[in-house]
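Okay, handing you the structure first.
For this depiction, one protein chain was excluded, whereas all remaining protein chains were kept in their positions.
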Amino acid sequence: MDSTFLGQVIVSGFLTGGLYALVAVGLTMIFGVLKIINFAHGEFLMLGMYLSFFLTTYLHLDPYISLLVIIPVFFLFGAFVQYGLINRILSSTSDIHILFTLGLSMFLQNAMLFIFGPYMRSIQTSYLKKVYTLGSLNINSTRLIAFIFALVITAILYLFLKESNIGRAIRACADERKGARVVGIDIERMYLIAFGIGTACAGAAGGLLMPFCYADPHVGTTFILVAFVVVVLGGIGNFMGALIGGFIIGFAEAFGSVVLPDSLKQVVTFGILVLILFFRPTGLFGKGRA
Amino acid sequence: MGKRSRKTNRSFVLVSILVGVCLLLSASTPILAQNQPKEIKIGILYCMTGPLASIARLCVNGHEMAAEEINAKGGIKSLGGAKIKFVVGDTESKPQVAMSAAEKLITKDNVVALLGPYSSGIAFPSTQISEKYKCPNILSGPVANQITERGFKYIFRTVYNATTNARVALDFVKWVGDKTGQRPKRVAILHEDTLFGQSTAKSWKEMLPKYGLELVAELPYQKTTQDLSTTIMKLKAAKPDLVLQVSYTNDAILVTRTMYDLDFNCMGRIPSGGGHIDPAFAKAVGKLADDLIVNHHYHPSFKGPKNKNQIANEKYKKKYGIDMDDYSGPAYDATWVLADALERAGSMDRQKVRDAIAATDINWNNSPVLRPFQYKFDATGQAPATGVFTQFRDGKMQVIWPEEYASAKVVWPMRTWKERGLR
Partner (left out) sequence: MMKSVVRSRSSLVLVALGIVCLFLPAILGEYLIHVMILIFFYAYLGQCWNILGGYAGQLSIGHAAYYGIGAYTSTLLFTHLGLTPWLGMIAGGVAAMMLGLFTGYLCFRFGLKGPYFALATLGFAEILRLICLNMTSIGGAQGILIPLLGQDFLKFQFMERKFFYYIVFGMLILSIAVVTRIEKSRMGYYFRALHQNEDAAEALGIDITRYKLIAVGLSSFLTALGGTFYAQYTMYIEPEIMFGSFTSVDILLRTIIGGAGTVYGPVIGSFILTPVSEIMRNVVGGGKSGINIMVFGIIVMLICIFMQKGILPWLKARVSNYFGSENEDSASEYVIKEGTS
């Protein structure tokens, strides 16, 4: 394997890792605050792809401009899902949480299948023709832009959580729910916001993927499984963990697909999941027992 | 006597007239029934939904146009002018659904024969159902060898199989090498991982040594993959002269785009039909496809007797807005083969129809079929089908081989992305 090959693999790892990080950050936030494993997260990503497809194809919006629409829409959508649906089972056992979000995932996936059919949709943009060369390395502009935006969104989110009042309130909820209530934080409102943000992350990731991926109703399943691995790897509820975990998995997949045939690269991902679950279920950065 | 007898007389006459009319009617009913054109139900089994739906639509177009012509000419005369009526089954691009759809068409809709499916992976299981229920099944799309190698008696194929496909492709490579002096030595095979890809790749692998070619890489990939960058990088690292490829539509688009992204160049890339003929492919990649050489089952530029290909193509274009292609052409032919068999069978009994198909012996001189070979099935149900090669120029396909049908000269070796002005 020569240096160009190696370089290209590293680039691939970075680009994919950034997107995984964005999806995982949303998922981990939902878990951290609401203590729910959201199996429908992948479907939110899929919905983001479809929305981007429609905005681009029928309203002729630039796919990246359409993010300005997608993010707020998905924030509201997430808040609505939380308020109308998730709220009702919040006090049940974790088994019910899993089953409920699985049901939601089945519903969303198949509603899209029923309404829009199983056809793969893709968009044709001028960005696709732009390839940046860095020495002997080639990077398609759509992937590069997706990577940059993913990092930007994650950075903004990080600052929000760290510096703003709401952000601190959210973190308080995640760390110590009872204490947060005692000091007067409106827990229910934090739930709405956290779920909204998590959903918006998934939707944004979908919008960023659209220029170079296909949208079809089942695309969410692939991403949700990887997102879970990243979240568990980084520590459920841990923001930095999700970010770093995203890159770790991105690289693992990139290097995995060199050694193994293309379709086996996910075995590496699941192998990591299984290992982490056995040896360190709280994740690399997590704290507390499983 | 007077009034009563007159009334009785009148009713007697009325009743006799009534009885007479009834007798006449019942006597003539069988004659009337015989003159009623019946319909012959033929099953059309394709992936109407799913990733191959656009291809399925084109196949069905071909069947439809042929059926309309057959019915317009008076239907199947030996069956009293019965018209062909299609019953459509959707395989949803899933083998299990294909099997149950085939079963429904055969046992519930009682079709006389089946046409389709298109893809090898789907046809392989569904034809087992056809065989189980002894329903004749003509295929005009799938190439996997195994489909006609199971000793089945009811399955017939009107396109070439994977072995012939491989041989024709390598014959072409030899021809173009001899013609231009640029002979490839190192070959890589890039293929999707279902039966279509596996079968074609296997045939190529077996034949490469006979043509003095060396296999330097075999790269299978998942049909539904979203990212082929590492696969193409591995391809690049293997430095092949010639890339033989098997892909469906979406992965074909992805491969071309990724090769563009990663600046992969070689002497020639020859995909084996499949998704590359789908108009959706050309639409999605545009000029990125230039210099790509594709082999086909059919192309409308054949110069058939009395310009029949051009005439048929004009008709098709008027109806559907696009040229005939690999999907509609063979489908059209298969429908005519079936009609010819039905005509000779003179019956809707599946066994008789099957035997009639097995005895088929027509060509484009003595029947409306559009492809240039003898439609005569061997013992395994395979017809000696041929193909044609085209090359993309400015986003459009031009025939380059066999030379007697060529509309353009081949460009070999393939120009690099830079040479084509795309990078």
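Residue numbering begins at 1 within each chain, and the chains themselves are lettered A and B in the order written.
Operating definition for what follows: a residue touches a chain if its C-beta (ideal position, glycine included) is under 8 Å from a C-beta of that chain, and two chains touch if they have at least 3 such contacts.
Quick caveat: nothing in here was measured; it's all calculated off a predicted structure.
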{"item": "Selected residue (touches chain absent from view) among A:Tyr127, A:Phe149 or A:Phe228", "value": "A:Phe228"}
{"item": "Residue among A:Leu19, A:Val33 or A:Leu104 touching the omitted chain", "value": "A:Leu104"}
{"item": "Option touching the unshown chain, where A:Thr57, A:Ser94, A:Ser136 or A:Ser164 are the choices", "value": "A:Ser94"}
{"item": "Touch residues of subunit A, complete complex, unshown partner", "value": "37, 85, 88-89, 92-100, 102-114, 117-118, 217, 221, 225, 228, 232, 261, 263-264, 266-267, 270-271, 273-274, 277-279, 281, 290"}
{"item": "Hidden partner interface residues of subunit B, rising order", "value": "48-49, 90, 92, 95-96, 99, 107-108, 121, 124-125, 128, 131-132, 150, 193-195, 198, 222-223"}
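Operating definition for what follows: only the chains that are shown with their structure count from here on.
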{"item": "Separation of mean Cα positions, subunit B and subunit A [Å, integer]", "value": "42"}
{"item": "Subunit B residues touching subunit A - in the complex, by the definition given at the top", "value": "49-51, 53, 92-93, 193, 219-222, 225-231, 233-234, 236-237, 250, 253, 257, 260-263, 284, 422-423"}
{"item": "Touch list for subunit A against partner subunit B, complex", "value": "1-2, 5, 8-9, 12, 16, 117-120, 122, 124, 128-129, 131, 133, 138-140, 213-214, 216, 219, 222, 254, 257-258, 261-263, 265"}
